[in-house]
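Heads up, one of the protein chains got dropped from this complex, but the rest are sitting where they should.
Each chain gets a letter, A, B and C, in the order it is written, and its residues are counted from 1.
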Amino acid sequence: MLYEQIRQEAYESNMQLPRLGLVLFTFGNVSSVDRTRGVFAIKPSGVPYDKLTPESMVIVDFDGKVVDGSLRPSSDTKTHAVLYRHWTSLGGIVHTHSVYATAWAQALRDIPIFGTTHADHNTVDIPCAPPMPDEMIKGNYEYETGFQIINCFKERSLDYREVEMMLVGNHAPFTWGKTADKAVYNSAVLEQVAQMAMYTEQINPSAPRLKEALVRKHFERKHGPDSYYGQ
Amino acid sequence: MLYEQIRQEAYESNMQLPRLGLVLFTFGNVSSVDRTRGVFAIKPSGVPYDKLTPESMVIVDFDGKVVDGSLRPSSDTKTHAVLYRHWTSLGGIVHTHSVYATAWAQALRDIPIFGTTHADHNTVDIPCAPPMPDEMIKGNYEYETGFQIINCFKERSLDYREVEMMLVGNHAPFTWGKTADKAVYNSAVLEQVAQMAMYTEQINPSAPRLKEALVRKHFERKHGPDSYYGQ
Amino acid sequence: MLYEQIRQEAYESNMQLPRLGLVLFTFGNVSSVDRTRGVFAIKPSGVPYDKLTPESMVIVDFDGKVVDGSLRPSSDTKTHAVLYRHWTSLGGIVHTHSVYATAWAQALRDIPIFGTTHADHNTVDIPCAPPMPDEMIKGNYEYETGFQIINCFKERSLDYREVEMMLVGNHAPFTWGKTADKAVYNSAVLEQVAQMAMYTEQINPSAPRLKEALVRKHFERKHGPDSYYGQ
Partner (left out) sequence: MLYEQIRQEAYESNMQLPRLGLVLFTFGNVSSVDRTRGVFAIKPSGVPYDKLTPESMVIVDFDGKVVDGSLRPSSDTKTHAVLYRHWTSLGGIVHTHSVYATAWAQALRDIPIFGTTHADHNTVDIPCAPPMPDEMIKGNYEYETGFQIINCFKERSLDYREVEMMLVGNHAPFTWGKTADKAVYNSAVLEQVAQMAMYTEQINPSAPRLKEALVRKHFERKHGPDSYYGQ
């Protein structure tokens, strides 16, 4: 009963990934946090989506230790744990290997901001963190992946509350948000922005970045005190 | 009861967008006009398609002011209002961020007329309006977007009754027609033409534009006094 | 009752086109021939696939004249009529604007034979007929399209019984076969071969054509006296 709500949220959000075409087999995971108890619910490792139930979600603390649940949690659990500990207003995290976003991550490139679809959600290029040094890979890899993400944001002076998506170079995308549901939404947006940006460069290899006035306008339509999008 | 018909038309046309694969989440909107009353029905802002009902469509006048309905109208409402006011035989308008058309808009390029699929619907390259000046963006943005579209047609001496689709540079496509249903049809056609044109250039970077005799022949098969397509 | 069988065949074959993802809206048509009566059944013009019935198929003779049926036949009817008259063992014809095949047609290029998927069905590059001279376009256009196809085969010394698919330059693909069903099968094969060939060149711009020994081997596995594919 204690963890029923985050289990339900994590379950429902995980189930959205195949419906949105963001995962093949088990290549993705969503978690949902309970800040008062200092734990999050996450997908069990390697279990197909059609076998998931709310009960099968694993409860883990911010050190990545299992608190409740009979299955092993996602192999990416420590990355989630690090992000929840350090980014204290996160409500949910998503990791996928969605095709277009992963291609940009493999290409080791930021996704340039080319249009208003992008600017409706972010004012900057989607950052791609550089591959981590070999010592970190050989060490506590998933734990270090969390810091790879956090350090990338620090170095670029980005705020995780404003930019809710990024690419881990050579690997794949991570997204987050105030809720697990919003984090899934961001995963789908990122995938579409990644696809459009690839096509944009194919159609015009010297396509310019969106100009600053449009970046600001579109972001402020959806975010901040003067937003007028939605109900 | 007063607005029942346009609400129903706007609802049904909006519901076609996800079915045709033209929108992710809420990234699109359709409106349908009632010329005798000087109002149109448009999708409420940010409401998911599976939550829409005919009743939820918002009734707006040609100044963009809400006349009836409890929800906030689409954030693009003023663009629709400007187009209805100035282009007096429009019956419906569609705005989407469909992937291929948006990529051309982000690439800031007209879509070249490469074949008869395009010529069946338009005799010219699909126009891409240049980005608007910064002062206009900072001002009444959605209102100015309407004029950005109208001015692009004026400068190129195009008639909105003949060319029922275009790209707003850096942004995404707009289409229209005598009815909302026809405007949705045009959105799907534009997306397919955009996809084919991108592939055509990839297969042959020096593919020529369609020759004039074929442009005319195909357009006249479907349009004008000697058309012989359809029933 | 007289035309029941070809109406049924034409109906069922037409209905396969949207299921196979080969048409948007009404952009395609299939016909099925009755050689003893010298007529064929073809899709009515501009009627959506979900409104079709076997009874709605129009019966036309080899001059393109309607013999039976209350609707106007496909605008491409005369092309079908010419092909049936001149290629006397055809049983069915398909015309679509499927995306990848149409992109090659717009690029005015033959589809190179790059692999065994192609060789399982054809021993040659898929031919792309050059655009027709302006006088022919202004004249009896759909009728001349039939001769454009036939002349392309003559000039290249191809036999329509061996090569059952081609591209009409600037326009889109035509396929055919001993039955309407086989012609539809060929349309889907052509679309997949077109897609694979585009990707092959993108992955390796100097990819070689399939060597002759493999061309022959794969074609003979499926065709001719020593074939051993199928039941």
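In this section, a residue touches a chain if its C-beta (ideal position, glycine included) is under 8 Å from a C-beta of that chain, and two chains touch if they have at least 3 such contacts.
On a predicted model such as this, the values are computed, not experimentally measured, just so you know.
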Discussion item. In the complete complex, the chain left out here touches which of the visible ones?
Written reply: A, C
Worksheet entry | Sole residue of A:20, A:67 or A:103 that reaches the chain not shown, by the stated touch rule | A:103
Discussion item. For the chain not shown, which residue from A:5, A:75, A:89 or A:227 touches it across the whole complex?
Written reply: A:75
Response to the item:
Missing-chain contacts on subunit C, rising order, are 114-117, 185, 188-189, 192, 195-197, 199-200, 202-204, 207-208, 210-211, 213-214, 217, 221, 228-231
Practice prompt. Can you list, in ascending order, the subunit A residues touching the missing chain?
Written response: 24-25, 27, 44-47, 71-72, 75, 97, 99-100, 102-109, 131, 134, 137-138, 141, 170-172, 198, 201-202
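Just so we're on the same page, only the chains that are shown with their structure count from here on.
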Worksheet item: Is the way these chains touch best called a line, a ring, a star, complete, or other?
Response: line
Worksheet item: In degrees and to the nearest 5, what turn takes the CA positions of subunit A onto those of subunit B?
Response: 90
Fill in: Centre-most chain [mean C-alpha coordinates]
B
Worksheet, complete the sentence: Cα centre of subunit A to Cα centre of subunit B, whole Å, reads 33
Response to the item:
Whole-Å distance, C-alpha centre of subunit A to that of subunit C, is 46
Fill in: Residues of subunit B whose C-beta touches two or more other chains
202
